[in-house]
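Complex shown without one protein chain; remaining protein chains in place.
Letters A, B and C mark the chains as written, and numbering starts fresh at 1 in each.
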Amino acid sequence: MDELFEISEDVSDRACVVTVAGEVDVASAPTLRSRLEAAIDRGTPLVVVDLLSVTFIDSTGLGVLIGASKRVDNSGGTMHLVVTEPRILKLFEITGLMDLFSIVPSVEQAVGP
Amino acid sequence: MDELFEISEDVSDRACVVTVAGEVDVASAPTLRSRLEAAIDRGTPLVVVDLLSVTFIDSTGLGVLIGASKRVDNSGGTMHLVVTEPRILKLFEITGLMDLFSIVPSVEQAVGP
Amino acid sequence: MTTSDRPDARDGASRSGASGDVVELSIPVRADLVVLARLTAATVASRSSFDVEEIEDLRLAVDELCVSLVGEGSEGRLALRFVRGDEDIEVSCTYHPDSGQDGAATDVTSDGLSARILDALVDEHGMDGGDGRQRIWLRKRRARSQT
Partner (left out) sequence: MTTSDRPDARDGASRSGASGDVVELSIPVRADLVVLARLTAATVASRSSFDVEEIEDLRLAVDELCVSLVGEGSEGRLALRFVRGDEDIEVSCTYHPDSGQDGAATDVTSDGLSARILDALVDEHGMDGGDGRQRIWLRKRRARSQT
């Protein structure tokens, strides 16, 4: 899956930015889940999940994001998803998840000045 | 097949340059054959087949090039193939076709000054 | 979600009148092979003149068929069947659990996400089962007429 899915992390005091690229499906969802859990458990006030380079995401991937959102809530933090791709926005819409997530169009906007 | 195969032509007095892009297989070989035959039948002294943007070619495609080579010989013209991609050069080698064709690394080199 | 036993898997070929319009793929239940179902779906759709948006819809919908049928820890095979009609594509996916495995598949409505995605992306979908196997299918029509 090397070529289909990549994930990396950039941590500061204030925010942990997790950058996801490629296809998020049953094959890559477990990796995404454990990496997001680890990122959330760092305890930064802000967790940003950059999905700009995600080319495919299915219900399995959405399930992982829902789980991450709950974990962030429990830890008292805030999570933003960075999405601009119309197909992925459409997916959040048709699954009724637009209200659950804070979706922003850029990492800069998520992290703030 | 639109997205997998494209062919275009650029004709001058001296040369007809046929630019081929994408996958040359059983699906696209008939188009390649008829376009090459038409190009050869223009009767320009030189026929250049630019394969720089070809991503895949199989024995069906090689068969079309062999046929074109014979047609050019019969018409007294000259044909050059433009190839730089190592995989495609390897294919000409393993099929013993290196000597049948004149293979050059650029269209400029094929057309001359 | 409509639960229905139409279209029957065997109807596919007779419906379109020729085996020339049926593609079959059988894969083991392995997370790293679901991509084959998606690639086949996208290729069949592109060969049927579906537009880019419809191709992506079918790629995701077929992925959801697989995901809906296969529960955590399942072992067995998925048999996918793609039938190209004049104006649509039908895809059915049958789960064949390994002997000793539970044949009862995860219901597509269990977490609701797959069902909502299928509702939005395809024209019709349904599920049927029996004999320890479970089958889920969809039909998606092409918007523009074939050129």
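The rule we apply is simple: a contact is a pair of C-beta atoms (placed from the backbone, for glycine too) under 8 Å apart; a residue touches a chain by one contact, two chains touch by 3 or more.
Note that the coordinates shown come from a computational prediction; the quantities given were computed from them, not determined experimentally.
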(message) Under the definition given at the start, what are the shown partners of the omitted chain?
(response) B, C
(request) May I ask which residue of C:D32, C:D51 or C:D86 touches the chain that does not appear here? (result) C:D32
(message) For the chain left out of this view, which of B:L4, B:L52 or B:V111 touches it?
(response) B:L4
(message) Looking at the full complex, which residue from C:E24, C:D51 or C:D86 touches the chain that isn't shown here?
(response) C:E24
(message) Please output the residues of chain C touching the missing chain, sorted low to high.
(response) 18-30, 32-33, 35-36, 39-40, 43-44, 47, 75, 77, 98
(request) Extract the touching residues of chain B with respect to the undisplayed chain. (result) 1, 4, 23, 25-27, 30, 56, 58-60, 62-63, 87, 91, 94-96
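The working rule: only the chains that are shown with their structure count from here on.
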(request) Would you identify the chain whose Cα-based centre sits farthest away from the centre of chain C? (result) B
(message) I'd like the Å distance between the centres of chain A and chain C, where a centre is the mean of that chain's Cα atoms.
(response) 28
(request) Give, as an integer number of Å, the spacing between the C-alpha centres of chain C and chain B. (result) 41
(message) For chain A versus chain B, what separation do you get between their C-alpha means, in angstrom?
(response) 48
(message) Going by the contact rule already set, what residues in chain A reach two or more other chains?
(response) none
(message) If I count partner chains per residue in chain C, which residues reach a count of at least 2?
(response) none
